[in-house]
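Missing here is one protein chain; the remaining ones are kept as they sit in the complex.
Just so it is clear, A and B label the chains in written order, and each chain counts residues from 1 on its own.
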Amino acid sequence: MADSGQQADGCAIEVERLVKSYGDFNALRGVDLKVKWGEGLAIFGPNGAGKTTLIKILSTIAKASSGRVSVGGFDLQGDSVKARRQIGVVTHQTLLYDELSTYENLRFYGKMYDVPHLADRIRELVAQVDLEARRDDPVRTLSRGMQQRAAIARALLHDPPILLLDEPGTGLDQRANEMLINIVSSTGNGRRTVIMTTHSLEQGLAFCNRVLILARGNIVYEESGKLDISTLREVYHRHTGVGY
Amino acid sequence: MKESAGKVLAITRKDILSEMRTKEIVTSIVAFALLVIVVVSLALDPSERTSAVAAGVLWIAFTFAGVLGLGRSFVMEKDKGCLQGLMLCPVDRAVIYFGKMLSTVIFMLVVEAIILPVFVILLDQPRFPPHLVLITVLATVGFAAVGTLFSALSVNTKAREVMLPLLFLPVASPVIIAAIEASGLALAGGPWSEILPWLGVMVAFDVIFLAVSPLVFEFVLEE
Partner (left out) sequence: MQILKNNVLSTNALFALMFVTMTAALFLVFVYVPTEASMGIVQRIFYFHVPLAWVAFIAFGIVFIGSILYLRSSNRKWDRLAHSSAEIGMVFTSLVLITGPIWAKPVWGVWWTWDARLTTTLLLWFIYHGYLLVGSFASDESQGARYSAVVGIIGFVDVPIVALSIVLWGTQHPEPVMSEPGGLTGAMLLTLMVSLAAFTLLFAYLLIHRVSLALAADELKRLRQFADERDYDG
């Protein structure tokens, strides 16, 4: 796995009193969270709860209004560049350039991330996501599922120890979904840390050993260990007034 | 420092590669610039096609075309969330700024290289002064220096097509004025000594905004 600020006792993600407001709207109102290295965390919550905002802040797309955030051992306040090396992000947008081929996209991002032995790495990833046949075709000619697989390759290019998945279920076809589960769970030296926001309780539980529910900008429920889906469903409804 | 330069060029190269596939930006802007020159010239009497007026026509065309080109620069990134893709890269935000700025400069220079000789012919100018090239390059860098920042800004606001020219034109006015004056003098065969102060204005503008824009760029990108 790529070099990280990884320490045995440190946390992959540390969030302290995180507040994010967009003008008058408070998307996150004081979130405290610690995610250990190797943990798999699923975040559930209704729309507007702040899930995507949280992912945006962890991935440095958005800046916290107040509070402390540390990703991969690096404080986002001062070391956000180093922090970005530690994370790979998969969202419902592919983050790929339509006119360029999968290969060219990966070449570009590889250069930006200083990926060593880039050509070999690309070959390896393209094989893993089963896109060898269409490697040199412009991304816009690929099917949605293929595009998502290419996006997964992009996210994993620099072998990040932390994966942020923002509602990966949407837009992923069956095959891509399985691929994601396989890649994410398979390891080299130790598990990747995974944080996933999702609407699907099943998918969340497949990946993760810890669960939290976000509602109206606050964490309202947290649980780890053996999780039962029907219990979870009931808890979710109780805390958010919304069914699943 | 050197690896940052490599990454800046990677972004620029990516833009050029993408554009070479579609040729969207360059062809539409060349056509537009030509159209502006033609339409404005039709309003002029042949006797009015002095070098001073011709310079005005040229830079009106380049300014409008430039605004178009600047607008396209970040629209392509907004699509498919690519701008976020760039923001995820472990680079300073300034690297993104310079990468996009450079590709805009290159696109515009290509357009200008095509338009300039056509312009000299259409407006029946007596000469094609070589200084015109220098003037064009300096002005284009100035446009991109400030325009890249405003383009990223307007792509995220409502009424983005109006926002960009509204912000860009007053701020870029020193460059536009300088370019018009200097070009007019050059076309008339005026002496270097008179053109030089205008070049000075453009260089000052370029240097100042190439320094200031990257500093505030992160505030435009980040939510």
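The rule is simple: a residue touches a chain if its C-beta (ideal position, glycine included) is under 8 Å from a C-beta of that chain, and two chains touch if they have at least 3 such contacts.
All values derive from a computational prediction rather than experimental measurement.
Only one residue from B:4, B:50 or B:156 touches the chain missing from this view: B:156. In the full complex, chain A makes contact with the omitted chain through residues 21-25, 65. Summarising the interface, chain B meets the missing chain with residues 146, 149, 153, 156-159, 163, 166-167, 169-171, 173-174, 177-178, 181, 197-198, 201, 204-205, 208-209, 212-213, 216, 219-220, 223.
The rule is simple: only the chains that are shown with their structure count from here on.
Rounded to a whole number, the gap between the C-alpha centres of chain A and chain B is 38 angstrom.
Residue ranges of chain A in contact with chain B, taken from their complex: 22, 56, 59-63, 81-82, 84-85, 87, 89, 91, 93-100, 104, 108-109, 111-114, 138, 154. Partner chain A is touched in their complex by these residues of chain B: 3, 6-7, 10-11, 14, 17-18, 21-22, 79-82, 84-92, 222-223.
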